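I have a structure I would like to understand better, so I am pasting it below and will then ask my questions one at a time.
Missing here: one protein chain of the complex. Every other protein chain is in place.
What follows is chain A.
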Amino acid sequence: MAAAYLTHHQKVLRLYKKSLRHIESWCIFRDKYRFYACLLRARFDENKHEKDMMKATMMLKAGEEEFWANQHPQPYLFPDSPGGTSYERYECYKVPEWCLDHWHPSEKAMYPDYFAKREQWKKLRMRTRPVINLNILE
């Protein structure tokens, strides 16, 4: 997404996805969830050919309010997603890769293949580095 604003299309798709996820949190049995998911899809499908943007925006606003009223208090979140249990859990162990240069040679000898390729990789990076011309103001 390049621009700072979401298009109407993107907003509708996001509403669809999060309402499906909350229906999944409410309906724990899969067949019941499938039934209500199909009903929701039918509701989205009957209005998807709306050409009048004013009406479409009003419908989107009504849909967002309905979502807010019917959302699940503790929706199922994937562990790695924001709000999940494992979100940013391993961030403290993600060391920047320049630390590999500071390894002791005895430690580097434990991974000879990688460090042999690493020198070539660094040379390639120096060759293909994007040249930033500071004179041009954009």
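Note that a contact is a pair of C-beta atoms (placed from the backbone, for glycine too) under 8 Å apart; a residue touches a chain by one contact, two chains touch by 3 or more; residues count from 1.
What we mean here is this: contacts and distances are computed from a predicted model.
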The complex has one chain missing from view, so what does its UniProt entry call it, picking from "Acyl carrier protein", "Potassium voltage-gated channel subfamily D member 3", "Coronatine-insensitive 1" or "AP-3 complex subunit delta-1"?
"Acyl carrier protein"
Out of A:E50, A:E65 or A:D80, point to the residue that touches the absent chain in the complete complex.
A:D80
Just checking the interface: what residues of chain A touch the absent partner chain?
1, 9-10, 13-14, 16-17, 20-21, 41, 44-45, 48, 77-81, 84
